[in-house]
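Only a single protein chain was left out; the remaining protein chains are all shown in position.
Labels A, B, C, D, E, F and G are assigned to the chains in the order they are written; within every chain, residues are numbered from 1.
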């Protein structure tokens, strides 16, 4: 891993583009400019492309985050990255099969300094993978995470304990993940005085069950202070939440 | 008003059809067969058609209920029904301008015996006209109505008083009217042990603001015991609620 | 199975939440509060999660109902629940492969007292699995079920026998399941004087064939007394129907 | 009116195009080739364009049919066609305000020979204008029309009399016009052994109330022998029905 | 096969319903009442249900038509119908793998008398299976079929030969099957003086490629005399076409 | 104006509900609990309701904010609030006709302390009214606003000056309002390291021109750190932005 | 009008932005950079904004083009631009009421050199206003226009003359405007060897009648060489067509 450009100098290097074959042009230091780590979306990429891209990020930045990565593809990717001749022996991996997210690190990786706290709530058990995508990003941006999963809407008393806990833990912003009718973010945003990011999930059925009902609910919400992202977009919610929790960088 | 057929005899008369000009064929005694009063939907009818239809119901059954009737049309209709040569002088009218519903009665009208109780909740002020359409039907089916309007979702404590009141008053079923994200029926159905009928309204804005978001929310609800009707269909909700509240007719 | 809280005392225990790992927070006594049994929706849950949740309900409440459970998953679940060291030997199972529903009981299970009657109609053969989801819930709420399947619309005379039979059997409410154009609930609601719950199914093809055409038909119905639930939502229809059939709990 | 080309000779004249200003190119003898009269759709045309087009058809073919023509525009059009210097004094008009259709004739007009019979049914009163658009075309193609309006679905007994009457009158095909849930064409097509053309109308409300629910119902129908046209397309239904009723031209 | 009821007598037997297990209620003589053969839609039925239903139709009516039947299911069905102890040895089958349609006959089957002619056109090669579904129904209703496949729109000269051929063969009605932009039925209906039934197919891609673009094109067509059915509904188009081609039954 | 409850004591008064007639139940101190001022949405309320609600907020809290208020209704409302017998003479109003927003204050109103800064960008001139709705809320929550309007996408150089200016002014979060293709928020979020809230507007035409295209663009954005609200929801964006800019309240 | 910057020098001036009040930032010389004239879309702008923007373009560039401008607004705009104290007396206007487009020029305006030819076809009379929007742009980019309006689809022989004429006139590209089923662009693109730009219009009715059917038809077209723009977007089609017709600028 090369020494990254300093934040205020070497402006040109901050915008460096790395060409991979003829299929990718990596924006190597976007994380430094944006304050958000690069996350590789595996779903529409071939195995070869994925290995080249992840390998390059590991080389250049010392880490790589991957989402929507099925277990067998994860195994193949880890093998490719560690068995090749030039593979750095010291690369470490963390893979969560249910959330299908992978984090890879070299010895050179330096975690960001800790600042801010994000509360993560889900309405049901099925929403957890999306929430864990958000957690992946949030923790790699140096924020603490407080989790409260399966807190329901049909039976709001399940919400009381985790919500109280995360507000007392100092959460600067809440990410609320919900499928079906997606009412939980509205209910939560009606109760708290921090910003809330609603994440609709595709865990329903019938009309609107692809997440549309949940998304529309959040867009139509009467509760002020609620914003939203696309269906199942845990990564986007996590990035925005951590930017909010850390506050402006000066 | 002719003597209506008895409920068990005169089966043929129960199915009598009255031809009006060439534009309408009234099912005169449907209310006796179905237990639900006939409601005339004014929106797509011409003034002439409306007068003929309403006049005939008044003649035959002693009452007529009309919805989606703008104030100026209501005035014209009342004039037409009372000024004509054959108009019965004793016809009485009740018109609610905000809900745009009209009830007309002759002296021969006999209200049904009172049985059952229906609770009516709305999320906001804008949902009241639709709720009052339901109330029109419910009261003409002989059920008591308990109202609780503008109980909100962003701020659930506003719900506590009216909900408690109507359960204590013995409501057999709740009709919950809500626009925007339409979460209130889900929340209510998660709290009570009587059936809940959700009525989405077209009081939102942006994507889903025509009532689609509210309708999808109710269809996707996690709360058991919740059923729904179409957007702004207060009449349908009222009819079903009163059938439930009265119980089976034996 | 622990002694459940009495209905009027021990209010706090009625709202008890049981934490399972970090992925589920069970609302143990919701059935006592709501009068509707808890139904576990298997489709979006992993096998591990499913076993933990179902096992806990069996322990706590003496029964568990599961829907959208494919035959091989059902087999694995039954094995897991009976082969483990702490598994109660006396657990019994009923699995219906076509409807993909499972009911599990321990010796401690006590069926509710019988009250009320629900009529179940389907338009076609393909609608039966959804109707059987409703039947699962209705019977576990103590109501009798009268079935009439494949009664059609193109050929209404097929409807006469089963409809007459279930009205004579004292049905308090009808659940009418239909895909394609979904006209049967409208036709039935035009004939009877009890409430009708329409359930659209995803058994069509072409535009609207995912159940949208059937759902819209029911939402637009001219027949008063018809309410609806989401596409393929047999569970929701069953819960509402049984609440109606049993009447208010005092 | 010039002598039209004979059906088998003068092929070139059958395809004659008449240029009006720079805004229209009339296909003068399409009615002779297709067997369907030209119908001018007034809604998207300016008054000047409308007058020029209608005037030309009157000159060339001795008649003109116009739809979606509001009363004030109809009056202006009749004035323009009769007051101008070259206006033929003998032009006659028939205007139906509710259906907003106009038929104009010169003395040269010869009605087609009578052949075939079309039955016209509507579900409600609001559907009549669309049915009358169909009647306009059918009668100008020389077919008899049997009408049965407001026959309902919620209350199928209203259907028995008109349906029997039109089958006994020898209807070769039925046009069934219905809004809301649009179930009537399915029900009728399940009962008769002639082809049925369903016409959805935009007379509903809420989700699908723009005619989509009715259209989807007809597209999804289980009844064989049912075809459909677009929402409110009475003209298209009438043209197809008359082609069917007259049979192949040899 | 029992002797079927005569067309004018034995009215009650014409409406006979045959109960199969608890999952189907067959309308045995619908073909005699409607003039359209019963077609079994295999897609949403289990193998057991399919065998029972097809077997019963063979027993009662001497034939059975099945659509959407994959090759392996077709094989299993044929085996089940011929290998069982009571299977009639003389049952014959015709299966078309590409169209996935099966026709089965016993020795008792009597084809209808031949009357009328239907022209079948497709825009592309991919539309042929849907056209063959229509052909299956048309031929079993006793009409001749004239085929012209892959006649295109981008290159209208390909259309000239087959269209001329089928008009000269005396086609009473045309069925025009088209996916993608679905323009062929409009173009054809602009050229001929017989009714045209457009059948949209799901052979496109991108927005509208599920057949919606083709369906909307046909619904919006400027060409009079064009009616339509749902996407991929070859059976429905065939039934309507044959009813038209045969004319009214007296 | 009564003395509001302190933030930590008088918890019960913080949840006080004020009943207005039978049509509204005001959540008087929500602004104190949520940190977001109450905004009255005028569009679906009658004049009488509006006056009662606005008057009550003025009485209780010393200010009232109203959106979607047409100029003539604004005038009537101001007259009603100042001409009545009990009207406080000292009430002041600020009305912006293009944005259709009204702010009213009594002498008792105390502005919040200033903290944080929000940048407001619009893509075009037509998006300004929505941006000004956001500004109304942001300024009443005590944040500074930096504006940059009509910065375009077709011609990105127009963006450079205002974007630089607002980052240098210390903006903690950006609200980016855009109709048509809605690309501006994505472009901006790709350039800055603060959170961005995209607001789609209904200023387009053709397919997606009701704001759907812009909304989908923002939901699908590749740029991390972008969240969104519903079409034209300037109020919601402003509330969330100010919560972010002020940071957590301790 | 100031001297515009030369095309190769004064790069900075080419990107000059002119601030109007706080509501608009004009990209003054975009036409020089892009080769496409600026067109002001009047629909979502207030009268004041429109006058300021149009006046500035007249001052700076010597011309201004405005679309979607109703006659009364056009009159007011012309008055404002000519009656003001600083108004240049010599400003000339061309306004087409049906197409609602306005062109304004000062004496300083210099038309571009003529190059290339664009053919403009419409399916019907109602599509002409959109075609004239395209003509406005095309002619101001220096291309000749060949028009052929109301050429139909139902009756393709109407197309032969104008299509032949414009190909013989040397059209480099065709713009084909069509509503309803929008089949004309597909048919044309199947016949010619120049690029075709399809423009769907909102001149239909029923499902897809807002232009969606026509747009989908063009997107799904089988004819190679066809591209499309949004519904009613004559301006966009004209700009692209003229860029194609003129060829690359070197």
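By our rule, a contact is a pair of C-beta atoms (placed from the backbone, for glycine too) under 8 Å apart; a residue touches a chain by one contact, two chains touch by 3 or more.
Because the structure is predicted, anything quoted here is derived from the model rather than measured.
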| item | value |
| --- | --- |
| Partner chains on view for the chain not depicted | A, E, F, G |
| Residue, one of F:208, F:234 or F:247, that touches the chain absent here | F:208 |
| Missing-chain contacts mapped onto chain E | 98, 125-126, 128, 147, 149-152, 154-155, 157-158, 161, 179, 203, 205-209 |
| Hidden partner chain, residues of chain F it touches | 123-124, 152-156, 180-183, 186-187, 189-190, 204, 206-209, 212-214, 216-224 |
| Residue numbers in chain A that touch the chain omitted from display | 15, 17, 22-25, 27, 30, 43-46, 49, 53, 200, 202, 211-212, 215, 230-233 |
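Quick note on the criterion: only the chains that are shown with their structure count from here on.
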| item | value |
| --- | --- |
| Contact-richer chain pair (by C-beta pairs counted) among F-G and A-F | A-F |
| Label of the chain whose CA centroid is most distant from the centroid of chain G | C |
| Separation of mean Cα positions, chain G and chain D [Å, integer] | 37 |
| Distance from chain D to chain C - Cα centre to Cα centre, in angstrom | 48 |
| Chain F, residues touching no fewer than two other chains | 215, 230, 233 |
| Overall pattern in which the protein chains touch one another (line/ring/star/complete/other) | other |
